[in-house]
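What you see is the complex with one protein chain gone and the rest in place.
Per-chain residue numbering starts at 1, and chain names A, B and C are given in the order in which the chains are listed.
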Amino acid sequence: MSQPWLPLFILATSLLVAPLIFVLPERAWRARAVVNLSAAVLKLVLVALLVWGFYQGRDYSFGFTVVDGAAFFLQVDALGLMFAGLSALLWLATTVYAIGYLEDSPNRKRFFGFFSLCIASTVGIALAGNLFTFLLFYELLTLATYPLVVHRGHDKALQAGTIYLRYTLSGGLVLLLGVVALHALVGDIAFGQRERLADLGPEAHPMLTVLFLVLLLGLGVKAALVPLHGWLPRAMVAPAPVSALLHAVAVVKAGAFGIVRLVYDVYGISLVHELGLLMLLSVIATVTILYGSVKALSQQELKPRLAYSTVSQVSYIVLGISLFGPFGTIAGLVHLMHQGLMKVTLFYCAGNYAEELGIHRIDELDGAGRRMPMTSLAFTVGALGMIGLPPVAGFITKWYLGMGAVQAGMSWVIVVLMASSLLNAAYFLPILHRLWFRHGPAHGHGNWPEERNLGRFETSAWLLLPTAATTLFSILVGLLAGMTFSPLDLATFVATEEYLP
Amino acid sequence: MSLLLPIAVLWPLLVLLRSGLVQAMEQGGMRRHEPRRELLDGWWASAPLPALILALWPGELSFALESWLLGGLWQYDAARRPWLMFGALLWFLAGCYARGYLAEEQRCAEAGDESAFRRLLGFSLFWPLTLAGNLLLILAEDIPSFYLGFITMTLAAYGLVVHTGNHDARRGGLAYIVMALCGEALILGGLLWSAGSAEALTLSELRAAIAEAEQGLWMATLLWLGFGVKAGVIVFHVWLPLAHPVAPTPASAVLSGVMVKAGVLGWLYTLPLGDAEAGLARLGEAIIAAGLAGAFVAALLGVVQRHPKAVLAYSSVSQLGMLASLVGVGLVTPGLWPALLAPVTLFAGHHGMTKGALFLGVGISEHPPRLPAWLIVTLLALPALSLGGALTSGLIAKGFIKEVLKEGGHSTLVSWLSVAAVGSTLLVARALWRQWHRRGEPALHWRSPMLLAWLFAVLAAAGVPLWLPIGEPGVPWPPLKELPGLLWPAGLGVILAGLVLLTAKAGKGEWEKFSRLPAGDLWWVYLVLARWAAAGLTTVGGALQLGSHRVRASLVVKERRARAWLDDLTHYERVFTHLAVPLMIGVALLLLLGFWLG
Amino acid sequence: MPPLEETLLAAGLLLLAALSLFDRHLVRACSWFVAFGLVVTLAWARLGLVWLALLELVLGAVLTGAFLFHALGVTPSVRRPRGFFAHWHDPVPLTWGLALERLLPALAVLAMLGVTLAALDDDSSGSLRPGGLGLLVLGLWAFALHRHLLRRLLAFNVIGTGIFLLLMSLVGPSAMPAAHGLVVIGLVVALVGTALGALLVRRIEALEWAHAAAPRADDPST
């Protein structure tokens, strides 16, 4: 039985909230907060309902023809569900965070409006059932994030916004060309109809290879694959919640998710393997991982360091899917969730430091663990997770990546993992050392750059609560990875579906 | 009863949580005017007690947890029992000792000294965390839990090493953490590779996997090196002499007594020792060679150290080198391993307890109790001689090992080990000598927990063969006729030490020249290399940065030029305005041409 | 061999058109244009297209002429133009090189039409067709050459007339109603266009005048 309305409702919760927010006056922050939060909670509930229904074996799909040969098609599968769940969860957390973060700052209406649109597009990307629909929301995401990136409105932000657009619009164009070409070749392919391309036979392989590269180029911009990553560190000028969302779910992840879709649901992993493109993917991912880490090491400011860390980490997903075998798949998919949780935590923390103490540079963090223990603890958890240490979520990824690498016969990937772990440690542990073991203003040496006492606790509760929640989640999904409904479980489910048809 | 397993691991964490909460309440509440609560109270010291109780449990336990990581499986069996027992015991003793050792800081903290309070708080939090990690790694059977325990212990111990926060402590901490992380990376690589090759989730599967895998040699090498960092294999040993002297004495004791044993435990857990199919004999030979080299080199380096704890650290390196060579035997002669496991365990337990007692003794010699000096010296010398293999547990352990090795046909190794024992004796003699030099004024009350813990440790160390449950056949007492063979290295060591002492007395200045060698030997080489590498990287990075800046700048210039060019181009718009009609006719002609062409 | 009067008519048309397009004196040029319109009327009448002749007389000659003179600001009482038409000559100096260059498009159109007419290959013997072609070329040349708005309007009218003549010479009797319709619409459009242009020219001139006069007003010395 097909129930088309639930995915539509889920899309609508954030899509329709945007005009509502635009209509509310700028000063009605209370009403806006209520609207935002209730929509976010509603979406989470609906997604939970969807997950439940999906496990019951219900089929949710919705579609109509837009033009001949291209349909708007929403469909729910395990992979999309994972991504939708992540975005719904993080939307709630980030909304709470943003309400606290943007207190008393101008243009909040605009911010929250586009913020909702941004999430709507992300959920759309998650639920998209074919490449056309995916493209639709993918481009919408670019548009919705631009006002968020330039939100501050100063020169640097505008510059970053311009660069962001240059990259993403060009990428979107390339993607559009690729998708159109695919349509011209075989028509509309719903995600999961892998046999369509495989049936074309070997004479179509050169064409398919070219198309794959074109599509990869288009998606790689958002996924920040080196050398298409230039926009990401610059986009750091955006407010912290935006960076958090941008890095954790929205933009970067949309690109990675697109690559996952491309490899598994459009081409099918066996076809990609047959075309010999997995090696290329893994090499790109490796270069990105190492380059991102090295660049992160040379950053002196907190957010750019985190940004380069994202460049590096998102490629774990690509690396995972490039390892031919169920473990690699699981690694890639599960990292989609894990990286989101951990990175969002780190960005929340960076935002907390900036808001409460005015800290932007790493060397200003000396002794901040004393002043802001909760935040610093959260940061520690996130950082350890990024290095890939148990029990934080990152370990699970690394474990499966390693297993997948061996399974795929690419043992050299393990060396990459080791190097990446060391590099991650090299740029995160000094921060932790500064936080906890150095003496700073909290010990009576010097002053914080710009201290504001935002709340009864170490900082405003609006900021602290989401941080704590995502921290807890990042630990729990790692520690209790074996539980049903955990990301690992979902990823395993997807992978087994993929490999045992 | 299998709940005892999680309780043993979780109890330290609960203790940690309690300390954290107490601290948070003190910070949050407006209770600053009241005296601070005691941080290292009885509850805190009780952290290893459940583990100790578990170690006394006679049966075997297993505890599975589906949803834990990738499927948790914790086991408590005969092989783990001795490790858990001496580990938990030493942790407990060191904990009690710490309450006395840090009493001064405690007083300062209660009086309102912020920095003392911070240090103490850190100690009170990192101690149980390290303990929990240590216990978990002993009890874990699934690889993720094992790795979790190992990494938790490693990272948390950093907090213990840098406790004092001074320059030396930071340097020691740096050496510790850098080496530890290199080790972690190697371990991770080895674990992933070997586990991936057979989709293994438990340690026993892992061993089987390595034995079967084609590249088993490389996996085993990675793992051996990775754990070797912790176990102080020569070349990787540099952190020990740097970290031990700066850590608080109880922390040094557990570091050297238990935590470095985690490396040995790692070898035992992951290497396919005793598996005839494994074909890792060449690795085994390399291990034996490296172990013996470590034993000798560390002895040579150690005797010229000045800080007693540094000397003891080198002694640990030396002893662990011997232990490593025994592990190597397990790979070279797999058939011998079942027999060798018991003496190895005994040796590890003996070394753990004895080294613990020795380290605790350093604190005692710095703050001697009000007891007769001869008694203290005797008590200090007892574990020292034991370590040299002359008395009690050391004698028995060495005898046991020799017996097994001789039966297995490794007489050469026995001789080498005996020679190495001379070095060990020299080292402990040097340590005692340095302790004597640095002895403090007797002040400690004889009922202080510090003293009691030490006394208990000394006694327990002496009696390790009596209580350590190493397995069924039990510890064979060396027959009397073997005694000379066993005792000569210690005797030779003592004599040599005496000679050196006399020489030193004769010409003081000459001796000092030798003592210039700083602790951590190779570390300084590494540091220089690292500096060079860093400088090189910085240069390269700077050049790249400059290059990319240049490229970017030139791109910006080009873009500006392009824009200017475009702006210029807009002037041509006038042409279109003026020539509209001719252009129209031109278009018509063009189209006509097109039609004509087809 | 076309009848003599028709040839004369065509030649007169061409001559008048050339005069109205290239006379340097604007009022005179407009006058020549009115004369040109009258001759066109004659031509239509000669072809037996009485209605067309009448329309041409009213629209093409009288009203268009009136608008042109209005644009110049010339009325029966005021004989000299004012404002920026006070200088009588074309603002852009004419040189032979420029003139030849601007002749090229006109010649291109001529060539195109020549090819077409040759291909159509009907036995038209009237001199209207060469006359029309000539007017077309003259008008196009003038249009490309002149920058002066009024002259361009004149040129436009001449081209239009040329096209009408050409059209009438081309169509057979069956298509005559449609051709009539086209010409009538074309005439009206030409008139409206001229009228709009003339009014615009006047308006622009008035505004420019006011604009130029404004700063002068507050300076008493000039």
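Criterion: a contact is a pair of C-beta atoms (placed from the backbone, for glycine too) under 8 Å apart; a residue touches a chain by one contact, two chains touch by 3 or more.
The rule is simple: contacts and distances are computed from a predicted model.
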| item | value |
| --- | --- |
| Candidate names "hydrogenase (acceptor)", "Malonate decarboxylase beta subunit", "NADH-ubiquinone oxidoreductase" or "Peptide/nickel transport system permease protein"; UniProt protein name, chain not shown | "NADH-ubiquinone oxidoreductase" |
| Neighbouring shown chains of the undisplayed chain, as defined at the top | A, B, C |
| Given A:8, A:176 or A:419, the one touching the chain that is not displayed | A:176 |
| Candidate in contact with the missing chain, chosen from C:13, C:35, C:128 or C:201 | C:201 |
| Full-complex contact with the absent chain, from C:11, C:27 or C:112 | C:112 |
| Interface with the unshown chain - residue positions in chain A | 22, 64-70, 72, 106-107, 109-110, 135-137, 139-140, 142-143, 146-147, 150-154, 157-158, 161-162, 165, 169-170, 172-173, 176-177, 180-181, 183-184 |
| Sites on chain B contacted by the missing partner chain, in the whole complex | 563, 566-567, 569-570, 573, 576-577, 580-581, 583-585, 587-598 |
| Positions on chain C where the hidden chain makes contact | 112-113, 115-116, 118-120, 136, 143, 149, 152-153, 156, 159-160, 163, 166-167, 170-172, 174-175, 177-179, 181-182, 185-186, 189-190, 192-193, 196-197, 200-201, 203-204, 207-208, 211 |
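Everything that follows uses one rule, which is that only the chains that are shown with their structure count from here on.
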| item | value |
| --- | --- |
| Contacts common to chain B and chain C (chain labels) | none |
| Chain whose Cα centroid lies nearest the overall Cα centroid | A |
| Centroid distance [mean C-alpha coordinates] between chain C and chain B, Å | 103 |
| Chain centre separation in whole Å, for chain C relative to chain A (CA means) | 71 |
| Distance between chain centroids, defined by C-alpha means - chain A, chain B (Å) | 36 |
| Residue ranges of chain A touching chain B (in the complex, touch as defined) | 298, 327, 370, 373, 384, 388-391, 395-396, 398-399, 401-407, 411, 414-415, 417-419, 421-422, 425, 429, 436-437, 439, 443, 478-483, 486, 488 |
| Chain C to chain B touching residues, read off their complex | 102, 104-105, 108-109, 112, 140, 143-144 |
| Residues of chain B touching chain A in the complex | 24, 65-72, 114-115, 118, 122, 144, 147-148, 151, 155, 159, 162, 165, 170, 173, 177, 181-182, 184-186, 188-189, 191-193, 195-197, 199, 215, 541, 545 |
